[in-house]
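Handing you this structure, nothing more for now.
Removed from the display is one protein chain of the complex; every other protein chain stays in position.
In this document, chain identifiers A and B correspond to the written order of the chains, with residue numbering beginning at 1 in each.
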Amino acid sequence: MADDKIPRRQALNYLLGAGIGALGIATLYPVVSYIIPPKATGAGTSSVSAARIGELKPNQGKIFKFGNTPGILVLKPGGDPSSALGYAAFTAVCTHLNCTVQYRQDLKEIWCACHNGHFDLNGKVISGPPPTPLKEYRVAIKGDEIFVSSEEA
Amino acid sequence: MAFRDRLYNWWNERVDLDNLLAFLKHKTVPHHRFSIWYYVGGMCLYLFIVQVITGILLLLYYKPTAEAAYESVQYIMTEVPFGWLVRSIHSYAANLFIGLIFVHMFSVFLMKAYRKPRELTWISGALLLFLAMGFGFSGYLLPWNQLAYLATNVGTNFAVMIPGIGQWVLEFLRGGPEVTGATLTRFFGFHVAVLPGITTAVLGLHLLFVQRLGMSVPLSIEKEIAEGKAPRREIPFVPNFLYRDILGWTLALGLIVLLSSMFPWELGEKADILKPAPPHVRPEWFFVFMYQTLKYVPKAVGVFGFGIAGAVWVLLPFFDRKSNRGEPNSLYTIIGVIAVLYMAVFTLIGYVAPGE
Partner (left out) sequence: MRNTLILLIIAAGGSTVALAKSSSCIDCHISSEWVTDTTIVTDFTSGDIHFKMGISCDDCHGGDPKLGLEEGDPDLAMDPRKGYKPPPSRLTTPDFCGGCHSNIEYMKKYNPRLPTDQLKLYLTSVHGKQLYDKKDTKVAVCTDCHGIHKILPSSDSRSLVYHNNVPETCRQCHGSPQYMKGYKYNGRQIPTDQYDEFSKSVHGILVLEQGDNSAPACNNCHGNHGATPPNLASVSAACGECHAYNRDFFNASPHKEPWQDLGYPECEQCHGNHFIPPVNDEMIGTGESAFCLGCHEEGDGGFAAALSIKAGIDSLKQALESAEKVVKEAEERGVEGGQARFDLGAAKDNLTRVRSVIHTFDPQQVAEITTSGMRVAHQVEQTAEAALGDIKARQIGLAISLIVVLYVAIVLWRKIKQVDSRTDFVVRGK
């Protein structure tokens, strides 16, 4: 009788062990996935890698993602691509009705196609309906990456 | 010698495992029709551990400043693999934890388990209640969403009612006269360092007392045994009681995971200090009964009253002489039932009643 019970006891122990093991894996898998840092550009919208050196030619602009909104990075005409001073970065959200602006190489200005708003490379409104200048971002170069941040200089 | 035995001996020679194992082997837990309530305390401990683990995981990505807190929680919810799960578990387990603490406290109260010699267990337990509510209050602000900001504003406002030092307490809590980013950082410090430190110490004491004194048996059961109407029953802690504990913990985990997956915890909108407050601002549910009460009585009276009530509640074992002598005390049972009903009813009113 005791002999009958012992294998049964062991069977139950194995089943229990297997169950707890499975539970352990089911717990460990999400935890490990969580701990491994994701590839995305980090929480908080305060700083973003907008481009690499060499990606832009002088007198060229690029739209990049800054948090949830678009930003625009311009390598100024005659600007030094390896120095932060050669670039200008702003929010690409037009201050008139929130269309996305673009860089005009012919005008050397930032321009909004919706209602013909013009901004100079200081973000100031030159003409058109935008009521306020484009918010300027800080540019910093680290390695060969161009970082744009919304922190005050 | 088998490796397992060699390992055991190595530790035994240094920390006297034999003693510990003997204690565990012989530890028993009373078994009667009310012993189901014994599991609630262990469940609270389990949930506390769940909070510590998920809290540490959240700490890996959370940023405790007004500029980044909300975004970091959003990041956890949307970009970090299983971040939504970790955060939702943390939120659900927190509420379950506090809910079960109340259940634990009232079941202990109604069974008069606070009577001699377990007064210190009760007092340390009362302290743990306040610490848990502190955890809840400080943690609630951390996502820095509009709801939490308003609730914290309302909640901390009551501090001024404390006679004499009220304004000082308010500014100490808020890190200034108003709720700002400074409050957030301060609450973060409370939530992850100060409160855990104090709780570890108090919890340690609480568990020590429980281990030293064992489980209390309700007086009615003791009477039945004394009168020979029923035998004294006890079950071994290892493995019978422990397996039951683990069963409960497993089911609790399942419930929390179910809730977290079906209804991930909301993020809401980012706190906007300049936005005017909507009419229905409420603190978290476990404060609602107090908040609602304070709408019906003058604030100073209410705050003072709660202070007194809290102090009395903590010192209860010293007032209930009859239980200390081993006599039934239906007055205290009635007080306990009234307290439960009062909290439940006022919490309900707080949610159902139209706004101010």
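Some notes on this structure:
Definition applied: a residue touches a chain if its C-beta (ideal position, glycine included) is under 8 Å from a C-beta of that chain, and two chains touch if they have at least 3 such contacts.
The structure presented is a predicted model; accordingly, all values stated were derived computationally and were not measured.
When the full complex is taken into account, the listed residue touching the unshown chain is B:Arg232, out of B:Arg33, B:Lys116 or B:Arg232. Within the complete assembly, B:Leu251 is the residue of B:Ala22, B:Leu251 or B:Ile273 that touches the hidden chain.
Screening B:Leu57, B:Met77 or B:Ala271 against the full complex identifies B:Met77 as the residue touching the chain left out.
Where chain B meets the chain that is not shown, the touching residues are 28, 31, 74-75, 77-79, 83-84, 231-236, 239-240, 243-244, 246-247, 250-251, 253-254, 257-258, 261-262, 264, 266-267.
Within the complete assembly, residues 8-9, 12-13, 15-16, 19-20, 22-23, 26, 40, 65, 67-70, 93, 97-100, 113-116, 128-129, 131 of chain A touch the chain that is not shown.
Assume only the chains that are shown with their structure count from here on.
Per-chain CA centroids place chain A at a distance of 39 Å from chain B. By the touch criterion given at the top, residues 57, 60-61, 63, 67-68, 71-72, 74-76, 79-83, 85-86, 250 of chain B touch chain A in their complex.
On the chain A side of its complex with chain B, the touching residues are 23, 30-31, 33-36, 38, 40, 42-46, 67.
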